[in-house]
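Quick one: this structure, given as structure tokens, is what I'll be asking you about.
All protein chains but one are shown in place.
Chain nomenclature is as follows: A and B, assigned in order of appearance, with residue numbering initiated at 1 for each chain independently.
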Amino acid sequence: MLVHSRGARWAVWLLFLVLFLPLFALPLLVVLGASFATNWSGVLPSGFTTGHYATATRGEALQALTTSLLTAVAASVLALVVGTWAALAAAALKKSHRRVMDALFVLPVAVPSVVVGLAILVAFSEPPFLLNGTRWIVILAHTVLVTAFAHQSVSAALSRLDPAYEQAAASLGARPAYVLWRVRLPLLLPSLTAAAGLCFALSMGELSATMMLYPPDWTPLPVLIYAATDRGSLFAGSALAVVLMTATLLALYAVSRIRTRASYR
Amino acid sequence: MTRRLLWAFPPVALLALVFLYPLTLVVQQSFQPDSGGTSLQPYTDVFASAAFREALWTTVWIAVASTAGCLVLGFLLALIIAFVPFPGAKIVARFVDVFLTFPSFLITLALLFIYGTTGIVGSFQFLTTPWGVLLAEVTYFTPFVVRPLLAAFSQLDTAQLEAASSLGARPLRIIRRVILPEALPALAAGGSLVLVLCLNEFGIVLFTGAKGVTTLPMLVYSKAILESDYPGACVVAVVNVLISVGLYALYRVVSRRAGA
């Protein structure tokens, strides 16, 4: 559209490839390649092995994966409930109150995750809220970090929701709770699942706050990946990273399937 | 109205307990040196240390430079995806979405193979310099600029572009006079978000293993976990929060304007 001559168009596409491939595709390919290798000193990796995957799917690594999955599911569910509740409650408030509430709930996006970790560490290391050293402190931190995203996407979806639906429902004699359950939430379902996917992915990859908080018996996968690379096992670390990405993508795919069905209905 | 406020109370109370209350404790602890009492001592100590000033400067310049890089690169890529579409452009747009869901340290991990000591490019100490962090951040955060830009471009009426080019405007002129003004709000919003995220980025810096590159979040982590200097960590945390929340407030204002 913008570039009409054939030659110029090819030149632009070439530029795109030159920028896009090394910057965005290469990193993923490199990690993928390294995960099957034992050595990388030339242009291509060498020493093909699936051994890293054998290790990455059992024992400590398997446990870390389970830990990450459980943490991500728990954090996403909690964040979705709290975020949706907050977004719905805020939508019913008058403008000035709604502004305050929205600002409060997006604040965790702006605060560095490391600081969120530090704050939770400081607050929950002593009675009355002694959580330090338990898995709950990790789940709590992840929940705090992803709730902001859940709240933001649900609020955005709510503001796009045509008020005609709830008004039609109310005129038919439906009480607000019935309207919420039978009309508003079903209409929000596609956005809710999208938010759930986002929260899940963010929690799966969370490292900053986790590094401040994780107890020895609740080591999520990113921490294990860091530990591997820190001691120089880059190839094993790559295999773990591929496992992490695959798990995240599978979960996102499952969520998007639910979403298509929800929006098709 | 009061009933509605009542409904808003539970989530706000929860947020206060698990987020606002911990944050105030951090602020409180930043005024409580290990020696006891309440004073500005931790602040004067931290501000006096060369490590802090170094970290502050590194954080800010890397964040600003990364943001600039992301804006230029993101604008270019979004421009091509949207206006010089090629077979597979849709897939690339989807890929950008997926890219956003991966953890940031993945990029550094890949760069370790490409530029690291035993890498493709060879033993090259590039990664342990701020430039390595800069490259990783530009790579990771560019999609955050591309996405809002693609959304903005999809709103742009193609008839407008066709009219402009039928009037004999050259591509560069169309970009400058037609596309850029439309993209400005998205650029501003995406750019300020990236700036905040870069200021707060931890995974990328941690994974480079570069002792020479210390940013504010790194300093918080090392003071708290490695040195157990909680008051010091809290001081750095307060400074970091002030900078990024201030910028984020700006981002919200800009993006609200852009949305209006």
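The working rule: a contact is a pair of C-beta atoms (placed from the backbone, for glycine too) under 8 Å apart; a residue touches a chain by one contact, two chains touch by 3 or more.
Note that contacts and distances are computed from a predicted model.
A.B. asks: Could you check which of "Potassium-transporting ATPase KdpC subunit", "ABC transporter ATP-binding protein", "Succinate dehydrogenase / fumarate reductase cytochrome b subunit" or "Modulator protein RsbR" matches the UniProt name for the chain that's left out?
C.D. replies: Record says "ABC transporter ATP-binding protein".
A.B. asks: Using the contact definition given at the top, list the shown chains touched by the missing chain.
C.D. replies: A
A.B. asks: Thinking of the whole complex, not just what is shown, which of A:Gly7, A:Pro127 or A:Gly173 touches the missing chain?
C.D. replies: Answer from the full complex: A:Gly173 touches the omitted chain.
A.B. asks: Considering the whole complex rather than only what is displayed, give the residues of chain A touching the chain that is not shown.
C.D. replies: Residues 162, 164-165, 167-176, 178, 182-183, 186-187, 189, 262, 265 of chain A touch the chain that is not shown.
One rule holds in what follows: only the chains that are shown with their structure count from here on.
A.B. asks: State the interface residues of chain B toward chain A in the complex, per the touch definition above.
C.D. replies: Answer in residue numbers: 1, 4-5, 7-8, 10-12, 14-15, 18-23, 25-26, 29, 73, 76-77, 79-81, 83-86, 92, 95-96, 98-99, 101-107, 109-114, 116, 118-120, 138-139, 142-143, 158, 161-162, 165, 171, 174-175, 196, 199-200, 202-203, 206-207, 209, 216-217, 220-221, 224-225, 230, 233-234, 237, 240-241, 244-245, 247-249, 252.
A.B. asks: Would you tell me which residues of chain A are touching chain B in their complex?
C.D. replies: Residues in contact with chain B: 1-4, 9, 12-13, 15-16, 19-20, 23-24, 26-28, 30-31, 34, 40-43, 82, 85-86, 88-90, 92-94, 97, 101, 103-116, 118-124, 140, 143-144, 147, 197-198, 201-202, 204-208, 211-212, 222, 225-226, 229-230, 234, 237-238, 241, 244-245, 248-249, 252.
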